[in-house]
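What follows is an incomplete set of chains from the complex, kept in their original frame.
First chain written, first letter: the chains are A and B, and each begins at residue 1.
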Amino acid sequence: MVVGDIATGTDVVVIGAGPGGYVAAIRAAQLGKDVTLVEKNAYGGTCLNYGCIPSKAFVTASSLAHDAGNAEEMGIHADPAIDMAAMTSWKDGVVDQLTGGVEKLCKANGVNLMEGTATFADENKVRVGHDGEGQGSESIEFEHAVVSTGSRPVQVPNFEFDGEHILSSRDALALDAVPESLLVVGAGYIGMELSTVFAKLGTDVTVVEMLDSALPGYEDDVARVVRSRAEDLGVDFHFGEAASEWEEMGEGITVRTENADGEVSEFGAEKALVAVGRSPVTDTIDLDAAGVETNDKGFIETDDRARSNVEHIYAVGDVAGEPMLAHKASKEGQVAAEHIAGEPAALDYQAVPAAVFTDPEIGTVGLTEAEAEEQGFEPVVGQMPMRASGRALSMNESEGFVRVVADEPSGFVLGAQIVAPEASELVAELALAIEMGATLEDVAATIHVHPTLSEATMEAAENALGHAIHTLNR
Amino acid sequence: SDEEVSTPEGRVFAAPSARRLARELGVDIAQVDGSGPGGRVSDADVRAHADSGGDADDGS
């Protein structure tokens, strides 16, 4: 034990203050528990500081600049100039406001905040180490623990992040000049969002992806809409290429890639952004000391109460497995807290919606047609193309669609795939439909405001029922 | 976070509030007969099941 170690006790210790941890901490405190939340870096975690929020700030700003510069057809002549340093500091201001809010909410709810790095000492004790001045550590004895240490970017061999030539998403969200050119390694959702952002800001973007399509995991016709719009923005895609090495070249770099046949290609760019996935932070907190097990991918496996194999130690958020999304983290944090407080909470939701903030956006929830079939449903599908939507056209948009998947005999809505402006918002209605056990008829019969994009949801449901008004029926 | 294998037979269609009520009353919602469209389970169905001395699940 380090000199100066002080031992305190708490009902619940929460390790990591991202959207999993801070929600768990606040809810547990609301339910009367004495809660200590330990964070080693920044309140709000990856999501508020380096992920969801910064990326969406740039998505909004880059879209505004790009749209205004490309609206002659609508009678708008503008040639926006980008001050990237100002854009980044605006983004920092937004982040500060939100992380400050998290800190305030924690305090207002009576959560004890502790800065430091937590590791397990045993199954009822964590040690919190403090860096820098006042260095040392203290111990906290707990009745319940919530592990919410999040994830970190996967490192591609030879491509160590240096913040200058080889950027992580975090680095890319803190630039103070728009790069002339950018090589993006990985066409997953983070790579696609950031490729779109930089292409809209005027960067020459090239994407290399090991697999054979953009947004692997999304259905072809969904991914195709986004990829083709990215191509219109000037993004150049190379599939089946794995980044193997790089070197400095003049002001920039040259990146070499290899395809499946071992053929090598070279790409020059000012910088490279590597975004090939994220892995859980479960290797730096001495889980062994507490007896908590991880699976072969490093995730902590949890039950429907968010408990690990050790009954009183919970795991929520990115450490607890896919989908690694902030709102899944928060739901798990909430359920963990409620269960700890003795409430009858469970992770019994039907579906976790997801969005990709590309152009257009993607919003998905529940099952695809293929998944529904696999699970033994008799799926029926209804679709409304955005080119038939009055609101989309009045926004000068026409790409994409809303698709609804349902079980034909019962009519229950099982899933939706949306690729459209505001898809991230539109998916909310369908998530509620799925949770409620709503049928196609329920969605179709609900009056939707005209003219809105959400009318397309109603129309897709009507299309599945065979009586759409604004599309020809299948 | 293991994927649960859902089947049309195994999946219960019920509002979140009905699911919570079932947990509160110690009812396994999969055993409840739903009276709603397609067999959707309502609060009332859960209560009726509990009143009829239906099964109790292992709760938390």
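Following the convention adopted for this analysis, a residue touches a chain if its C-beta (ideal position, glycine included) is under 8 Å from a C-beta of that chain, and two chains touch if they have at least 3 such contacts.
Since the structure is predicted, the reported quantities are computational estimates derived from the model, not experimental observations.
Q: Taking into account all copies, not just the one displayed per type, what is the chain stoichiometry of the complex in this file?
A: Putting it as a formula, the complex in this file is A x2, B x1.
In this text, only the chains that are shown with their structure count from here on.
Q: Measure off the straight-line distance from the CA centroid of subunit A to the CA centroid of subunit B, and report it in whole Å.
A: Using C-alpha averages as centres, the distance is 31 Å.
Q: Over in the complex, which subunit B residues touch subunit A? Could you list them?
A: That would be residues 1-2, 6-9, 11, 13-16, 19-20, 23-24, 36-41, 59-60 of subunit B.
Q: Going by the contact rule set out above, which residues of subunit A touch subunit B in the complex?
A: 299, 301-302, 305, 320-322, 339, 344-346, 348-350, 375-377, 407, 409-412, 435-437, 439, 441
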